[in-house]
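The complex appears here without one of its protein chains, the remainder shown in place.
Right, chain A next:
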Amino acid sequence: MSGIKVEGLAKVWGDFRAVGGISFETKPAEFVALLGPSGCGKSTTLRLIAGLETATSGRIVIDGRDVSDLPSAERNLSMVFQSYALFPHLSVSENITFGLSVRRVPKAEQARRLARIVDLLGLGTLLSRRPSQLSGGQQQRVALGRALIAETPVCLLDEPLSNLDAQLRSEMRNEIRSLQRRLGITMVFVTHDQTEAMSMADRVILMRDGLIEQNGAPAELYEQPASVAVARFIGTPPMNVVDLEPGPGGATIAGADGPPLAALGDTPLQLGIRPEHITFADEGFAAVVEGSEYFGADTITACRVGAQRMLVRTPGKPSLSPGAAVKLHWPATAAHLFDRDTGRRRPDAVLPTQQDTGATGESL
């Protein structure tokens, strides 16, 4: 079975390092998302795997075969391009069978495989149309069909949903996911949309500045972010990250009176708490409400704690007006500690008392 192994992959253009020597491995039939802000090197990584760019250094192994020096046609993979790259002069069926026809697959075999793809993607009524006569979603399906008909064990998708409207996007999200499960192929897709990555992928590889920030299951990225960058990238609204400063018994939120939250170390720390993990309670950090946004199912309230600003997500309608004094409470397990200088996670800075009392958070 087929997985992709990438070792020390780097791509440098002049002074610009697009991909800075990354390594990761996927399991067979895994759905992997390359996630990150624009310019983080995720698309370049995909193009390197596809063989559309030549790597400056590093190895790419697909299905146990080193393909680093092979042209893209011989890497035994297919790809869906962001712009779909359908041939405008060919009909839908000619577009889908283009690869088979240039590889001189017998006509009968082409027809058999086309029928299967048409069935799979529901393209039956569109076969004789030209790409210009199709809607965005239909073009997306045709592009997918052209990739899947090759029956390669690896399929790469470059921002497959970015050109679709919101409604269609969620439909295609489910469709692509279920296709991948049914066909049992490895899919690697590039996206800048964290909800897309979180909801579709078995594994998310979050990239920043050409390097992998974290590589893990969606739940891992959410629950155990390896760095401030990951913490701020995953989740809507993003995680609150506030500066801590030394106080009696340990570090606490800068400018606020409150119990110690972390052990004092030699480097400054930051505290991260997701807005959905904070509640308004009788006991806790004193804060002042600054304003709130109502989203129907929940409300996001902005609060000032000392010199820092924190968002709180609570279910239902807002009940607090600006200026109101509140107390913020969160379970100790919801608190993440990061090094302010490196941005990396600092599990060692957790106070012994917090570890002892566990999830109750009573030490607050």
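Points to keep in mind about this one:
Following the convention adopted for this analysis, a contact is a pair of C-beta atoms (placed from the backbone, for glycine too) under 8 Å apart; a residue touches a chain by one contact, two chains touch by 3 or more; residues count from 1.
Throughout what follows, contacts and distances are computed from a predicted model.
Look at the chain that isn't drawn here: its UniProt entry, checked against "Glutathione-dependent formaldehyde dehydrogenase", "histidine kinase", "ABC transporter permease" or "Transketolase family protein", names it "ABC transporter permease".
Considering the full assembly, A:Ser78 is the residue among A:Ser78, A:Gln194 or A:Gln270 that touches the omitted chain. Of A:Ile22, A:Ile60, A:Val92 or A:Ala150, it is A:Ala150 that touches the chain left out of the display. Those residues of chain A that touch the chain absent from the view are 50-52, 71-73, 77-79, 81, 83, 85, 87-89, 98-99, 102-103, 130, 132, 146, 150.
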